[in-house]
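Every protein chain of the complex appears in place save one, which is left out.
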Amino acid sequence: MAIINDFNYHKPKDIDDTLILLSDLKEKAKILAGGTDLIVHLKEEIVKTENVIDIKGITKLNKIEVSEDNVFLGAGVTFTEIIESAELKEKLPVLWQASEKVASVGVRNRATVVGNICSAVPSLDSAPALLVYDAEILVQSKTSKRTISIHDWFTGPKKTILKPDELVLGINIPIFQHTGVYEKLGRYKGEDLAQAGIGICVDSNKNYRFAYCAVGPIPKRMKKLEEFLKGKDISDELLGEAAKLIPSEISPITDIRSSAEYRTHMMKVMFKRGLQKSVALLKGDRS
Amino acid sequence: MKKITLRLNGELRNVYVEPEEILLDVLRDKLGTKSPKCGCDRGDCGACAVLLNGRSVRSCLVLAIETDGQEIVTVEGISKDGLSKVQNTMLDKNAFQCGFCAPGMIISTTELLDKNPHPNLEEIKEALSGNLCRCTGYLPILESVQEATEEGHHE
Partner (left out) sequence: MNNLKHVGKPSVRIDGKEKISGATRYTDDLEFGPNLHFAAIVESTEAHAKIISIDTTEAENFPGVVGVFTGKDFPFKFGLYMKDRFIFAMDTVHYVGQQIAAVVARDIKTAKQAAKLVKVEYEQLPAIFDQMEALKDDALLIHPELGEYEHVPWFFPQAKTNIAHWRKVRRGDTIKGFEDADYILEDTYTVPRYAHCPLETHVAVGLCDLSGRLTIWASSQSPHTQRNLFAESLAPLGFTHKDVRVIAPPIGGGFGGKAGVSMEILAAAIATKVRGNPIKVIWSREQEFYNTSQRLGVIAMLKIGVKNDGTFTAINHRLYWDTGASAEYGANVVNAVGLSAIGPYRFHNVSIDSVCLYTNLPPCGAYRGFGYSEFMFGLESHINRIADHLNIDAVEIRKINAIKENDILAYGVEMNPNGLIECIDKVAKEIEWGKEAKSDDPNIKVGKGFSLIWKAPAMPPNASSAAFLKFSEDGSINILVSGMDMGQGYLTVMAQIAAEILSVPITKIRTENPDTDRNPYEWQTVASHVTWSCGNAVQKAAIDAREQIFDVVSRTLYLPKEMLFLEDEKVKCKTKPSFELPLKDFVINGIMAEDSTFKGGPIMGHGIFMPEFASANSDPETSQGGHPNVHYTVGAAAITLEVDKDSGEMHVKKAVEAIDVGKAINPSLVKGQITGGLLQGLATVLYEDMRFDDKGKMLNPNFTDYKIPTAKDVPDEIVPIIVEVPQPDGPFGARGVGEHTMIPAAPMIANAVNDALGVRIKSMPITKEKVALANLNKEEK
């Protein structure tokens, strides 16, 4: 049904045209990629805008580029495109698993990773992966170009550091040898927003990385956990000890989806199970 | 108003739209294609699913103007020259009850079978998990897809 507020629609052919538009319109424009967030917000009048800029016509932004040490995901790359890439499944398993767990096929065919991080909802599935991968976001305006670390990207629930005249070009993710998982808490097997999420990766030098979503105002790495486990072999006992650190790393809320108590409990469960899986995968690779 | 041109079920169609008009509404109200339904208006239920350039999308979350120059297929197009094997199996097994979710289910099934002609049960569930059904409990629909694809060819 209807969006009751009018707006102008622009479909620039290339990045330069887009940047000119953005420098003119700034807050008076919204970028439209997949639309799975923006259109809902326009319908429910959570967002009102005078201009919508559709970037799907810019071919440069629709690319996945894999080199020896880096993956570039353009701003128009959808979750389906990530899932269909065998290369990304191999090289970025945590992001690949997160992509599979976003909503359902019809949404994944349109929703973009960049759109996901721009929405900055605390429960966004792609964040834990990008955080454990130390991803960097490439951003450009008419007058400047910059790289923003994912660790600086989120400034609050639904808030990012992106300026109104800036366009996200894509995300750079350094490649390294590792195994990992993304564990997500939903209310059932069907699609759901995460009530808790943890991205885990381990490498053969016993370095562990953890990042969460949905259990704090912004997604973050879990440094205490990483410090505690660094260099150690994983055992049930160690996992039990490590899990005790989790409540101090997160700050979940109680809302209609879940209680803080259950989210904390499940972070411990997902941490243990996820880490065991990741380590098992690592051993599997080496044998 | 802007004039857009899209290929709908194989036929080139011209239609005038305002930027804020939703694809689902334009398909139903201006282009006479009634099979996609509005179940929730937020992309949660899949009743509005159509194939856009071969991919299933929630037409309630697409602006009509975004589809200028693109290709859309709905169940009317799929059923035009006779029912597909999957549709016939669904019919024989009484897979649907009220039928409201059926167009969306058929769109998702068509997309699945175009890429993966012999999916296993998990793959079928994943492909259809974005289509809510309140009547059937899903099992007869899943069984129909399994049966239609086990026997060999998907048409």
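Each chain carries a letter (A and B) given by its place in the written order, and its residues are counted from 1.
Just so it is clear, a residue touches a chain if its C-beta (ideal position, glycine included) is under 8 Å from a C-beta of that chain, and two chains touch if they have at least 3 such contacts.
What you see is a predicted model, and the numbers here were worked out from it, not measured in a lab.
Note on the chain not shown: across the whole complex it touches A, B. The hidden chain makes contact, of the residues B:Ile4, B:Ala47 or B:Ile72, with B:Ala47. Remark: the omitted chain is touched by one listed residue; of B:Val17, B:Ile72 or B:Leu128 this is B:Leu128.
Within chain A, the residues in touch with the undisplayed chain are 1-2, 4, 104, 185, 187-193, 256-259, 261-262, 265-266, 269. Although one chain is not displayed, chain B still touches it through residues 28, 34-35, 37-42, 44-45, 47, 74-76, 79, 83, 87, 90-94, 96-103, 106, 124-126, 128-142.
As a convention for this text, only the chains that are shown with their structure count from here on.
Between chain A and chain B the centroid-to-centroid distance comes to 29 Å (mean Cα coordinates, whole Å).
Considering their complex, residues 2, 18-22, 25, 38, 41-43, 46, 49, 55-58, 60-63, 65-66, 108, 111, 126-127, 129-130 of chain B touch chain A. Only residues 1-9, 32, 35-36, 39-40, 42-43, 52, 54, 56, 80, 103-107, 109-110, 189-191 of chain A touch chain B when the two sit together in their complex.
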